[in-house]
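A single protein chain has been omitted; all remaining protein chains appear in their positions.
Right after this comes chain A.
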Amino acid sequence: MAALSLRERLDLRRFFRGEKATDGPIVLSHRRIFILPNRYGLALALLLLIQWLTAINYGNNLAFILTFLLAAAAMASVLYGYRNLSGLIVDTGKANPVFVGDQALFELRLNNRADMHRYAIELKLKGAETIRMDIPAEGTIPAVLRVRAEKRGWLELDSVIISTTFPLGIFYAWSPINLNYRIMVYPKPARERLPFPRSGGDHLDGRASHSSDDFHGFRAYQAGDPFKHIHWKGLAKGGDPLIRQYTGGETEIIHLSWTDTRETDTEARLSRLCRWLLDAEQAEVRYSLHMPGTTIAENRGASHCRKCLEALALFHS
C-alpha cells in the first residue's frame, strides 16, 4: 500500500469514497477502517446518559457500575468490530464482458488469513444489492456484486464499502475500497433479426458473390420449414429453433459495415451491428467489421468476435 500524502490523509472524502483505486489485492488495515456509532449506538448513548443521571440522583453505586459496565462493553465492542475487518484481503475476480441491459458481475474475493471466523461482513455498492457474508477462518469467499450495465464501454467498479456491525450492532465499522476493476459492456444486440446486409455493388473487390444461394441470415422457425435448414448447432447450445435463410449459393464472407445499417441513431446502429456480429458468429461464417475509422478484417472464432464487439463498445467513447 502506497503511503499517503498529508493532503490525502486529511481528506475527509476518504471516509466515504476511500482511497484512489489500486490494483488488488487490498488489505484492510487501520488506515482504511473507520468506526462510528450507528443509530443504535447513539440510542445506547442516550440510555447511558439516562442511567447515569438516575445513578447520580439516587447516589446509587451499583447503578453507576451498570452504566459504566455497558459503556465499557460498548468500547470493547469497537475493538471486536475493528478486528472483524482488519487483515481482510480483497481481490478482484474475473471480468466477463456483458451486453447493455445485462447484469455485470463484479467478483470480489475476500480472503481471510486469520485463524478466526469473520461474521456478518457486508459489501455495499451503489446500484447493487448488499451482500452479507461470513468468512470462515483461513478461508476465501467470492462475493459477486451485480450491477446493471446501462452504457456500453468500460463499466468501472465504483467504490465498494465493506462494513460490519458485529458484534453488538451499535458501531458501524466500514472500509471504502476502490479497485481497478472494470468490465467491458457491449452494445445491446438489436432484438429484431434482420437479414445480413447484401454487400451490393459498392463492393468492387468481387470476392462476394451474390447468387440466390447466399446465406442470408436467420429467422425464427415456423411450422413447415425444411429440417435441413434448421440451425442445429444453435439449438444444441440452447437457443431458439432458427432457420438458416439462403439467398443464393454458399458464401464464405460477410461484410458488416456501419454504412449498411438502416438506423440513423448511433446506438441503434451499434445494436444492429452487434446483432449481425453475433448471428454471423453463430452461423460459423467468416465476417469482417467496417466502422468509421476502424476496420477489422474477416475472420471467425471467439476472440475475433470479442475484438469486434469491443470495437463496437468503445466506438467514439
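One rule holds in what follows: a contact is a pair of C-beta atoms (placed from the backbone, for glycine too) under 8 Å apart; a residue touches a chain by one contact, two chains touch by 3 or more; residues count from 1.
Criterion: contacts and distances are computed from a predicted model.
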* Asked: Of the options "Transglutaminase family protein", "Multiple sugar transport system permease protein", "4-carboxymuconolactone decarboxylase" or "Small subunit of phenylpropionate dioxygenase", which is the UniProt protein name for the chain that has been left out of view?
  -> "Transglutaminase family protein"
* Structure fact -> In the whole complex, of A:21, A:105 or A:133, the residue touching the missing chain would be A:133
* **For chain A, residues in touch with the removed chain** => 40, 43-44, 47, 50-51, 53-73, 75-77, 79-80, 83, 86-87, 109, 113-116, 119-120, 122, 129-134, 138, 140-143, 165-170
